[in-house]
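We show some of the complex, not the whole, and keep each chain where it was.
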Amino acid sequence: MSFLGRGGNAPSGVNAEKIDMAITELDTVTDFFNRMVSSCHAKCISARYAEPDLNKGESVCIDRCVAKFNEVQKKVGEKLQNRGATNAGGTASTFGSL
Amino acid sequence: MDFSNFSSAEQAHMTKIIEKKQMQDFLRMYSNLVEKCFNTCCNDFTSKALSTKEDLCIMNCTEKFIKHSERIGARFAELNAGSFASRCRA
């Protein structure tokens, strides 16, 4: 059975649970990517926009920014796992004891 | 949230939806935390590795954010004890 209708009207032969999990993974990676684009833009790109190309300094900065953002993602992920901090996000947890 | 007028089939359905949302909330909190702590702690891009100082900042930022969220959650639950939160636990 599919929750939230995300698997859609899955045709026969399709496991809606499996599709839902793949969608969640895809959405998560996309969310991280978009935040990385936004953060690295703020850190590396000059707001003057005098030319349309990335200059040398900006390009190098982007490469390092991606590496660092990725390292932060791992560190924070490990921290959350060690802490078992599944209950720190949102309020859905407040209603878990239905 | 008043679930007292929910049939047992509806409660079971709602429980599954809530479980799903809890996972989605957790994942969004995770990426939000990465973004916030990265933006605050990482300002040196002369190297691609995290410096010791940045690393410590990230760890403290993460820990502090979780404690912050937990404290807000506790106060929020108290404040709403007279409204939906109480009905939910009924």
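First chain written, first letter: the chains are A and B, and each begins at residue 1.
Here is the rule we go by: a contact is a pair of C-beta atoms (placed from the backbone, for glycine too) under 8 Å apart; a residue touches a chain by one contact, two chains touch by 3 or more.
Predicted, not measured: the structure shown is a model, and the values here were computed from it.
Student: Which formula, in the displayed labels, matches the entire complex?
Tutor: A x3, B x3
Just so we're on the same page, only the chains that are shown with their structure count from here on.
Student: Round to the nearest whole Å and give the separation of the Cα centres of chain A and chain B.
Tutor: Result: the chain centres lie 15 Å from each other.
Student: Can you list the chain B residues touching chain A in their complex?
Tutor: 1, 3, 11, 14-35, 37-39, 41-43, 45-50, 54-55, 58-59, 62-63, 65-66, 69-70, 73, 76-77, 85, 88-89
Student: Enumerate the contact residues on chain A facing chain B in the complex.
Tutor: Touching chain B: residues 1, 3-4, 20, 24, 27-28, 31-32, 35, 38-39, 42-44, 60-61, 63-65, 67-69, 71-73, 75-77, 79-80, 83, 85-98 of chain A.
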